[in-house]
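Missing here is one protein chain; the remaining ones are kept as they sit in the complex.
So, chain A:
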Amino acid sequence: MSNKVIHVLYNDDDILMDAVRKTRAAHHHIEEIYTPFPVHGLDKAMGLAPTRIAITSFLYGLVGLSVATTMMWFIMIQDWPQDIGGKPSFSYIQNMPAFVPVMFEMTVFFAAHLMVITFYMRSKLWPFKQAENPDVRTTDDHFLMEVAVHGDVDQMVSFFEGTHAVEVKVIEKH
């Protein structure tokens, strides 16, 4: 079993979108698409599942809110309820308006940072990571579609050449 893939290069995002639709219609499996900038609607054309990162962010926000509440309840009410400038420290709710700015900021802080970290982890991004760029031109002005080979290679190459590709390459992938 060979690990061959076809790299198809395009120089326009509209042509790329067209090609993606044709490829999907012909039931070729798209491994990956490399573009220099976000192409609006590409994920829908590829049929990618929607992201759930907003849901994680919401949950992280709840964590942040709980942390802030617990922390200030313990410090300000439970552990050492001092009278500071006449603020009522008998119960959390009595002094809550003073805690709201912290609660808000902690919620945003947790929601934002943990979501970003989640994004890095899920997309496997970190410093010193080896770049996975199959062709340097895809960061500048070319669009590359990587398709898994199954069946007749020549027939597939001719199919992709028919999609206004500027270049079609068959590559042995390890």
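Worth pointing out:
Note that in this section contacts are C-beta pairs under 8 Å (C-beta built on N, C-alpha and C of every residue); 3 or more make two chains touch, one makes a residue touch a chain; residues count from 1.
The rule is short, and it goes like this: contacts and distances are computed from a predicted model.
Remark: of the listed names "Tyrosinase", "Multicomponent Na+:H+ antiporter subunit D", "Light-independent protochlorophyllide reductase subunit B" or "Quinol:cytochrome C oxidoreductase", the one matching the undisplayed chain in UniProt is "Quinol:cytochrome C oxidoreductase".
The chain not shown here is touched by just one of A:I15, A:A98 or A:V170, and that residue is A:A98. Mapped onto chain A, the interface with the missing chain covers residues 54, 58, 86, 97-98, 100.
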